[in-house]
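For this depiction, one protein chain was excluded, whereas all remaining protein chains were kept in their positions.
== chain A ==
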């Protein structure tokens, strides 16, 4: 039994404690097992505040017997599914990026990893009106490409500008800077970035392998430890702040020509969902195609190895792009 104390968690102040006592709620267990709605009325506090306190206490004292229904409710209240805006990818992802989880895109140079990241950022910021943090470690991000993608979503320039404003970019090129950034985001940066626009719902790291891979192998073992730290802070951030983390990874080719995501076995446990992007080979020496295939190679929701094809021109605005999109829409339905 744990007695409720002032300051145990944010919001649990002296006044609230007093009214809780009056309602015969003395321990954490009492609070967790009571009906929040009823209690909120009795103590004249907002249901939301009480619910938040209850959640924090639940997290701190997980050994309490909690009913599955409670957990499910909890999950629903904090999990959101963010559509990437691309029907093929959404199909693989079981409708989109899940908050609280890490999703990975891997693929060779030019396979479309960054394009998918751009598209998701634009969709989340424009359609869902939520903020996105984009950590660019390879210098691939250009705002003009984001604008081009937005133009195929809306012709209203105000909306375009607002959407661009909700995408917050940081460019950094080594693992220490990445760790600084991620810890900083957990230590208040995420709330700060939410001011003004919607709250931050997605954090994109494109690419995570670019800053980790140069340190792996060889004699130093430090690379491994830094990779573990990146994984740890990403996971915690995704869970504690209910954001969807989207990362990109390179691929390695085995002797037999099989393609596999980079960073090795220990990293493979980090993302909950992994997608492999590849060019769709047309006949050699025919002009290069903008078709890409996406294969689900790890998932806890869908059978693996589902494969979808999509066209990188899907996101292209202006000339031909818009009509191309409509055509694809029809083809997809």
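The rule is short, and it goes like this: a residue touches a chain if its C-beta (ideal position, glycine included) is under 8 Å from a C-beta of that chain, and two chains touch if they have at least 3 such contacts; residues count from 1.
Following the convention adopted for this analysis, contacts and distances are computed from a predicted model.
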"Cytidine/deoxycytidylate deaminase family protein", "Protein farnesyltransferase subunit beta", "TBC1 domain family member 8B-like isoform X1" or "DNA repair protein RAD51 homolog 3" - which is the UniProt name of the missing chain: "DNA repair protein RAD51 homolog 3"
Contact partner of the left-out chain, one of A:128, A:213 or A:294: A:213
Residues from chain A at the interface with the omitted partner, ascending: 108-110, 114-115, 118, 133-134, 137-148, 161, 164-174, 176-177, 179-190, 192-193, 207, 209-211, 213-218, 222, 225-226, 229, 233, 236, 240, 250-253, 257, 262, 284, 287-288, 290, 313, 316
